[in-house]
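Every protein chain except one is present and positioned as in the full complex.
Chain IDs A and B follow the sequence of writing; residue 1 opens each chain.
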Amino acid sequence: MSAVIDVRDLRTHIVTRWGTIKAVDGVSFALGEAETLGLVGESGSGKSMTCLSIVRLVPRPAARIVGGAVLLDGNDLLKKTDDEMQRIRGRTVAMILQDPMSSLNPVFSIGMQMREPLTMYHGLRGRAVLARAAELLASVSIPSPAARLRAFPHQLSGGMRQRVVGAMAIAGPPRLLIADEPTTSLDLTIQAQYLGLLKELQQRHRFAMIFVTHNLGIVARTCDRVAVMYAGRIVEIGPVRRIFAQPAHPYTRALLESIPRFGARRERLAAIAGQPPDLATLAAGCAFAPRCPAAFERCVEAPPETEVVPGHATRCWLHVLP
Amino acid sequence: MLRFVLFRLLQSLVALAILSVVVFVLARATGDPLHMILPMNASEEDYANARKYLGLDRPYVEQYFSFVGRAVTGDFGTSIRARRPVIELLRERLPNSLKLAAFAMGASLAIAFPLGVMAAVKKGTGVDRAAQIVAVLGQSLPTFWVAIVLVEFVAGRWQWLPAGGADSLASYVLPGLTLGWFVVAGMMRLLRSGMLEVLDSEYVKLARLKGVAERKVVWVHALKNALIPVVTFAGIYFAILVTTAIVVETVFAWPGLGRLAYDGITSRDFPVIQAVVLTTATIVAAVNLGVDCLYAVIDPRIRYSR
Partner (left out) sequence: MSVVAVPERAARPEPRARGRRVPVVSIGIIAVFVLIALLAPLLSPGDPYEQSLRLRFRPPVWEERGSWAHPLGTDRLGRDMLTRIIWGSRVSLAVGALAVLLAGAVGATIGLVAGYYGGRVDAALMRVTDATLSFPVILLALILAVTVGPSFTNVVIAIAVILWARYARVIRGQVLTLMTLDFIAQARIAGAGAWRIITRHLLPNTLNTLVVLVTLQVGYVIIVEASLSFLGAGIPPPTPAWGSMIAEGRDVVTSAWWVSFLPGLAILLVVLAFNLLGDWLRDTLDPKLRQL
C-alpha cells in the first residue's frame, strides 16, 4: 500500500526574541489509506506545528518551514505555490481544531459555513448545496439537519459544533484528515461518541488520519500507530500495541508509567522529573537527556533514528549497537 | 427581533422625554428674552403685555405641557427674534445640517474602512504606520483650527474649493472633511484593532484551513466580526458630528442647525433653543436606535439573547 502522506525530514523554525526555536526538527513518518497515526507529546513538543507545517499555515512571519518534503500521494506540498496550496487545503487535506466554541464563525449561520466548502470544492449551487450540506450533517449524526442549517453556532452545544466542524472537514472528502486534539474540550461522555464517529468516517472515506493528543488512552483506542514527540523530534514511532507493550524510549516508558492503574500498589503518581526543555536554548545532543534516568556519556550527541524491530523505530543511544 | 426593536424604541422615547424636561428648564434659564426684543424705554406695562402675548406668564408646568403637546405635532412656536414659526426655520436649516453630517460620515467611512482593514492586514508595514499617524493626528487636531487654515488657504488663497454656503457639491468638501476628520481617525483605529483581534481567532484559522481564499477570509469572515464595535461607535460618532457641527458651521458659514442654535442662544430665543436641542437629540436617538438594530442584524447573538 503506497503512502497517502509521506513526511520526510520536515523542519520548521520560529524566530523569536530569545533565539531561533526549532519547533519541528527533522520529523519523518508515512501513513497509508485508512490508517491513523497518533501524535503524542507535551505542550511545546511540536505536534501542532508539525500539522500546521503539513498544510503550510505556519504563523508567519516568525515561523518558516526550512526544509524537508511533504508528499501527498506523491506530490510535494512544500513545492506548491500559494494558490495551489489554497486549493488543496480543506479539499484534499482537512484539519479539525481543538475548541469547538471558537472554531465556528459566530456571525454566520451553520448553513453558510457548510455551503462554502461545497461551493469551493465541488462547484455546487442553489438547492444542490443545501441538500448536500444536510446530507453531510446527517452523516455526522446531527438530528434534523435541514433545520440546523439555519441555526447559528451559539445555539448549538459543544458536541454538536464539533460534529459540524467534522462535517465540513469531510466535505472533500479529503485524503488526509488532521485532528488536533478534537475531543479535549468535549465532555467525557461525548468524547467516546465523537471518536467513534471519526473512525466510522475514516472507514467510509478511507482517509489517512493524524490524531494529535496528549492522552494515551485515546491513542490506545483509536490509533494504529503512534509517534511520540519531544522537543521537536520524533523520539519513538511504531505500532500502538507494540509500543504500549514494549516502549523503547525512556520518555515513552515514563509516559506510560505515569498513567495510574487500578490495583497498582504504588501510592504516589509517578511524574517525569525535571521540566520540559526550553526550545530556544537546546543543547546539542539528546534533548531528553537532562531528565532521562538512563542517560550516559553518548547522550551528549544527538541520537540517530534506529530500528528496534521493523516498523518500530526510536531515537535513543540505548538501542544503538556499539 | 420585533420585541427587541420595540423595547429599544421605548427606551429612546423615555430618554427623549427626560431630555425635553431638561431642555425646557435650560431654555428658561437662559434668561429673559424680553430684554432683547423690547426697546430700552419699554414700560412695565409693555413688558406685561409682551409676556402675556408670548404666553410667558403662565405657570411653568403649564408651559411645559403645552410645549410638549405642540412639539409632538411639529409646532415649536414662533421664534422670538425672527418672528417666524420655528418650524419654518427648522425646515430651512435642518436638511443642510443633515446633508453635511451625512456627507462627512460617508466620506469618513469610505476612507476609514479600507485604511483600517489594510492597516491590520499589513500590520507593521508602512501602510500600518501611516494609518496610525493619521489616526492619532485626527484625534488631536482641533477642528476649528484646521477649519480656519483650510478656509484661508484652500478657499482664500488658492481658490480650489469654496469656503461657505451650501450650494454646490464642492462646497461640501471642506466643511465635510473638517467635520469628519476625527471620525476617520476613530473608526480607523477601531477597525484596525478589531481586525487584528479577529484575524487571530480560531475561526479565521479554520476558514484558512478550509481553503478559503485569503481575500475572502479578510473581507467576509473577519470583517463582519470586526464590524460590531465599529457599528456601536458609528452612533456615538454621528452624535459627535452633529454637535461639533456648531463650530464648523460657524467657520464655514453653513446655513444649518448649528448656526441656528448659536444665534438662538445668544439672543435667548427659547422656542428656537428648545426646538434645536430636541431635534438634535431626536436625530441622535434615532440614529442610535438604527445602530442598535443594525448591530442585531450583524451579530445574531444579540438578536436572541434579549
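Going forward, a residue touches a chain if its C-beta (ideal position, glycine included) is under 8 Å from a C-beta of that chain, and two chains touch if they have at least 3 such contacts.
Everything numeric here is computed off the predicted structure, so don't read it as measured data.
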Note = Missing-chain contact, candidates B:Leu179, B:Leu223 or B:Ile273, resolves to B:Ile273
Note = Sole touch to the unshown chain from A:Leu52, A:Leu198, A:Leu216 or A:Ala248: residue A:Leu216
Request  = Could you tell me which of B:Ala15, B:Leu161, B:Val220 or B:Ala253 touches the chain that is not displayed?
outcome  = B:Ala15
Query = For chain B, which residues reach the chain that was dropped from this view?
reply = 11, 14-16, 18-19, 22, 26-27, 29-31, 136-137, 139-145, 148-149, 151-153, 156-157, 190, 193-194, 197, 229, 232-233, 236, 239, 242-244, 246-247, 250, 261-262, 265-266, 268, 273, 276-277, 280-281, 284-285, 288
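The rule is simple: only the chains that are shown with their structure count from here on.
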Message = How many angstrom lie between the centres of chain A and chain B, each centre taken as the mean Cα position?
response = 53
Note = Contacts from chain A onto chain B in the complex sit at residues 55, 57, 86-91, 94-95, 97, 99, 102-109, 116-117, 120-121, 152, 154-155, 165, 168
Key: Sites on chain B touched by chain A in the complex   = 201-203, 205-214, 221, 224-225, 298-301, 304
